[in-house]
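Below, a portion of the complex is reproduced, with chain positions unchanged.
Here the chain labels run A and B in written order, and each chain numbers its own residues starting at 1.
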Amino acid sequence: MTTSTSHDATATDGWMRRFAESAHATETRLTSLDQQVGDGDFGTNLTAGADAALRRLDQLPGGDTDPAAPLEAAATAFLDEVGGTSGPLFGLLLQSLAAAVAGSGPTTVAYAEGVTDGLAAIRRVGDAAPGDKTLVDALTPAAEALRATPAGTPPDQALAAAADAAWEGVRSTARLRARMGRSSYLGERAEGIPDPGAVGVGLLFASAQGVVTDLDTHLG
Amino acid sequence: MASYFENSSDALVPDALKGFARAHADLVTLDPEHGFLLSRTAAPSRRVALLSGGGAGHEPLHAGYVGRGMLDAACPGRVFASPHNRQVYAGSLAAARAEGVLHIVKNYTGDRINFGIAAERLAHRGVPCARVLIDDDLASDSADIASGRRGTGGTVLIEKILGAAADTGLGLAELQELGTRLAARCRTLAVASAAHTAPTTGEPAFPLAAGELEYGVGIHGERAQQTVPREPLNGLVERMTTALLDALAPEGPVIALVNGLGAVTPLELYAVHGELATLLDARGTDLARALVGDYITALDMRGFSVTLLAADEEILRLYDAPVHTAALRW
């Protein structure tokens, strides 16, 4: 686990690599969640995106100092190489993050702006509102947490707060009945189970600090 | 063993695209890596490119409508599956004109999401992009269906008319406004007497007794909400026409599309057209233009759809403008 008061290309690269590790470490559990509320392919979709991101990270020129580049590489991987609903939505989020970092540097303010823009794009595209039991329910509190963090806060600390808020959102989805996406067809049967896409959002923010191997502590 | 003529079920769509590009090399080029078709003959007067796409299995839609006076690009997905956002993104980048690209999207969740993601990506690249959503299917016009009416036959007419409008040099917002207005003036109803052959099993996608009809089918072989007994053609077409006219209440001329869903014969389609024309004559509705044939299909489903578009002089003028694509020419 890296902790630094300011992010650089190494930090964003590490974040994306840990996100891939977290996806692999929790794949079985993600699959079983999507089997309960969806069609069971979320684990596969997320690891496919993660692997594609790793391939692109490995192809970045060595010693590259652009902190937006790893985020951009991961964004393109998720946008271009993953099927299903969630993959490209993660790609949109990462694309907004990369754009904000490219504009204002890898700062807390940029992350707040990038996540807010990414959430807006996901909502434009997918039409889900908070409470619909989708990844929007984890992303919305994460964006709020980032925006509430004072501008001078080190990015790692801001992302840790975002992760906490995301996990809180994840736990809230277990109490919701789905209205969008595949699990909406299940009605009451999906109650009690957290939304897999939301879990993916928790994994993304938590991976800024370290690899997540144990989901249970977060799903509560 | 599936009953489609193919090398393998995964190969059918890419093989067909290759064959299509070969047969119509004067009209289109295929980007096999990204999976889109690009017009070779789009008018230089266009300021905005028109791009459409959706699952395969509806041919000639959309590939057959790429060319002069209609689409600049088409992005086919796998059979009955939305194209990937990457196809739409890459196709849009290749096709975009100075004032961007208009996406003509049939109202299905997968298509909306993938075209939407592509639009977000285009915005990041600074390429102006707008969307026209086609939702003409009267059978899915119900408060129970949160996703709204499906997009079906109207797509063909609207792509034609927008193509002519784009050729006159309209801008992105004007084209979007026109397309949205056209979609609102267009309704379709479809019936089937037999399901399509499911590509995976080679069997009919759903069973239907000899004396029964699915009334209100879509274009993906999903069953209709109503199964009704068969009746002579004039009664059936009257029921459909009445429903369409009630929904549209056209005050001026109408354009009709009598469309085969795959396995229905031209004899039947022209007989439908005859009934439709007689009914519209009797009600004093001016049947100003008509297309009869297979224009938007559901693999080999045995059924047909009737689309009416409430036109006006301006719309008729755009409809009449020359078009030269693989599947539509005048």
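Observations
Operating definition for what follows: a residue touches a chain if its C-beta (ideal position, glycine included) is under 8 Å from a C-beta of that chain, and two chains touch if they have at least 3 such contacts.
Since this is a predicted model, take the numbers as computed values, not measurements.
When all copies in the structure file are included, the protein chains give the formula A x2, B x2.
Throughout what follows, only the chains that are shown with their structure count from here on.
Inter-chain spacing, taken between the CA centroids of subunit A and subunit B, is 36 Å. Residues 79-81, 83, 85, 88-89, 91-92, 95, 99, 121, 124-127, 179 of subunit A are the ones touching subunit B in the complex. The part of subunit B that touches subunit A in the complex is made up of residues 84-86, 89, 112-114, 116-117, 119-121, 124, 146.
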